[in-house]
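Only a single protein chain was left out; the remaining protein chains are all shown in position.
When the chains are written out, they are named A and B in that same order, and each has its own residue count from 1.
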Amino acid sequence: MRPDRAPWWLKAMAGGGLLFLHLPILLIFVYAFSSEAKTFVWPPPGFTLQWFGRAWARPDIWEALSLSLRVALIATLVALVLGTLCAAAVARTRFFGREAVSLLVVLPIALPGIITGISLRSAFSLADIPFSFWTIVLGHATFCIVVVYNNAVARFRRVSGNLIEASMDLGATYGQTLRHVILPNIATALLAGGMLAFALSFDEVIVTTFTAGQQATLPIWMLEELVRPRERPVTNVVAMVVVLVTLLPILGAYYLTRGTETVAGSGK
Amino acid sequence: MSVLADSGPRPAREGVGGRLSDLLWRRPGVLLALLLVPPLLWLGVVYLGSLFALLLQSFFSIDEFSGVIDRTPTLKTYGELLRPANLDIIWRTVLMAAAVTVASVAVAFPIAYYAARHARGRWKALFYLGVMLPLWSSYLVKVYAWKLILAKEGIVGWGFDSLGLGRVLEAFLAVPGIGGNSLSVSPTGTFIVFVYVWLPFMILPIQAALERVPDSLVEASGDLGATPGQTFRHVIWPLALPGVVAGSIFTFSLTLGDYIIPQIIGTSARFIGLAVYQYQGTAGNVPLAAAFAVVPIVIMGSYLAVAKRLGAFDAL
């Protein structure tokens, strides 16, 4: 079917749908500059840059940001290792229970986040594990594995099994094959998977509320501001920064996996 | 050395790496175990263990006076689910999930259809990113954006006022059951935000299903005398249905488990997610929260069983 055959109303509905998806996010950008401090009045009575300075000077925001970045970093590293191992096993070999393993990997994200959250909380309470930095990482790594896994498994399938055999046929051991053939071929997929995992963790709030105790990641900080607003314009600024920070890894992952049959991101 | 040794220098395979490699070649099971044990250990212990803990908690009960959790197995907590107030919550949530799902299909289909069957080249990439970016954008920011939009003095109210339709909005908000003080504290607001936030999850599987419909089928249908409407009804829709069902799994499941949207945008009426959150938090009634959390698992389990029959998993 050629592009020009689309009727106008279909174009309008598709285009309108895309606008519907994007306008609310763009609106945040406008509000971040609004000079009105108390209400969400539209149109903004004036524009100012003062809230950026105000947000910059808030130590609680910096603490939350730092916690979020550290959690996302560690959770991504754990997910990278576990997701890649799992993808290698599922894509490269046939074994009894393969389907069950892929289901197990997907489950933490297929079930509603609140289930994962309350489950972890129940487990922590039964095992008397106090909330800490590591309980947050534990939860995040669990649902980040699937993102890495999806990217890696697609790439492993694309890297023909013959490449590994060819390498060993030419004298390379498993270790040398891993270094000279497998890693160079899956590197971009892992990088993309890692970026998406990072974005997912950086943004996660539902599971985190159950595993964080008294600590606030940036999303938790935002959630508290939404429920009990203190300084609305500062929240606007943080919201805008969060959008920009998550945008970069997503775009990066997209460009890394462009042109392959499975593009990053379909796994969320 | 053997006759097979060639004249070149000795390669690295004679070292420790070579011996380890020999072991892996002789015992492929060891290699598989090395790959599988760490992730299975993590997911098995951390995740399945936690799910099991959740299930276990739901069979505990709470002493209503002291607030102490009694760890003797009982079905009492599940019995509490059947109280009218709690049944109300379940019913309200399922209804909302169903409404959100239907609305998502309606909004998502044209986007998916255009992206899959008309957009080419740059436009295709644009549509792809156009769906992917909102999907991955911060969930809280999206919810917050709608708080701004739906607020009494926000852009929607301003739009109605500018068009001189302020009274229409007021009349709508006066309708009991769907209205409220402003859109941001009405069930309609909750509904809109749910649809908005889960919409990409509906677009992607429908698009994937539609991509797989060969053009020749549509042309054959037209060739056999079908109008575009008939072709849609008899050819495209049935083939897109697995994608729709796959998308509905997401929208349904996500709505069932969400507790943030109804808390920020909506009335004080509770949904399953919010109930779970509040019972385990302020009320400290973890057993009841756990039992409530089992409800979406059961609903989604039966939903998935039906969806599997309809072939929805091929479109994931």
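One rule holds for everything that comes next: a residue touches a chain if its C-beta (ideal position, glycine included) is under 8 Å from a C-beta of that chain, and two chains touch if they have at least 3 such contacts.
Note that contacts and distances are computed from a predicted model.
The complex appears with one chain absent; UniProt names that chain "Putrescine transport ATP-binding protein PotA" among the candidates "Putrescine transport ATP-binding protein PotA", "Aspartyl/glutamyl-tRNA(Asn/Gln) amidotransferase subunit C", "Acetyl-CoA decarbonylase/synthase complex subunit delta" or "Cell division protein FtsX".
Of the options A:101, A:181 or A:212, the residue whose C-beta touches the omitted chain is A:181. Contacts to the hidden chain, counted on chain A, fall at residues 160, 162-163, 165-173, 176, 180-181, 184-185.
Think of the hidden chain as still there; on chain B it touches residues 2-13, 18, 21-22, 25-26.
Everything that follows uses one rule, which is that only the chains that are shown with their structure count from here on.
Averaged C-alpha coordinates give centres for chain A and chain B that are 15 Å from one another. Contact residues of chain A toward chain B in the complex are 1, 3, 5-6, 10-11, 13-14, 17-18, 20-22, 24-25, 27-28, 31, 39-43, 78, 81-83, 85-86, 88-89, 93, 95, 101, 104-105, 107-108, 110-116, 118-123, 125-127, 138, 141-142, 145, 171-176, 196, 199-200, 203, 205-206, 209-210, 219, 222-223, 226-227, 235, 239, 242-243, 246-247, 250-251, 254, 263, 265-266, 268. Against chain A, the residues of chain B that register as touching in their complex are 11-13, 17-18, 20-21, 24-25, 28, 31-32, 34-36, 38-40, 42-44, 46-51, 53-54, 56-57, 107-108, 110-111, 113-115, 117-120, 123, 127-149, 151, 153-155, 157-158, 196, 199-200, 203-204, 215, 218, 253-254, 256-260, 263-264, 273, 276-277, 280, 286, 289-290, 293, 296-297, 300.
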